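Take this structure first; my questions come after.
One chain of protein is taken out of this complex; the other chains stay put.
Now for subunit A:
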Amino acid sequence: MTVPLALLGLLDREPSYGYDLKRAYDTHFGRGKPLPFGQVYATLGRLARDGKVTAGQSEPGDGPDRKRYAITPLGRQEVEGWLAEPVAAEPFLQTVLFTKVVLALLLGHDAQGYLDAQRATHMRRMRELSEIKRGDALVDALLADHALFHLEADLRWIDVTTARLGALAETVRNA
């Protein structure tokens, strides 16, 4: 979802070739999940079609011919609008976790066992993220923090649900 806007933002900094854009994206946002070349060019193609970037003439380089992409005023407007708008604070009322618990109760499965297993999975991931934070890279540490706080919120929900599982089971069966 954010890849087109991230690429637009990078082009707002300066016009760029597809290869350089991919490298810039991987450096700033990739974090171990590099953007495939195919996705870069497909995204640039859609942005050009929608009038948000322009593609220059093909230029000879060290390898195959390449095009320099530049952002248009429409593209710049989209980046500015996106940056100014807060992300929707989703109520998270219909998460997968919630659905699984309710379904387990409806079907008479072991909802407590599921919550325990989910808790263990969350804690395992939190341990991995804590290990990442022990490295020297500030950006990686802050990204790990972001994930840790979200996992922590899930864990609190798991604990509260565990404490109220009996009441929830009754509510679900009587609904």
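A few notes on this one:
Note that a contact is a pair of C-beta atoms (placed from the backbone, for glycine too) under 8 Å apart; a residue touches a chain by one contact, two chains touch by 3 or more; residues count from 1.
As a working rule, contacts and distances are computed from a predicted model.
Hidden chain, UniProt protein name from the list "Putative ABC transport system ATP-binding protein", "hydrogenase (acceptor)", "Cytochrome c oxidase subunit 1" or "Deoxyribose-phosphate aldolase": "Putative ABC transport system ATP-binding protein".
Note that of A:R13, A:K33, A:R49 or A:R127, the residue touching the chain absent from this view is A:R127. Among A:A55, A:L97 or A:L151, only A:L151 touches the chain left out of the display.
Although one chain is not drawn, its touching partners on subunit A can still be listed: residues 113, 116-117, 119-120, 122-123, 126-127, 129-130, 134, 148, 151-152, 155-156, 159, 162-163.
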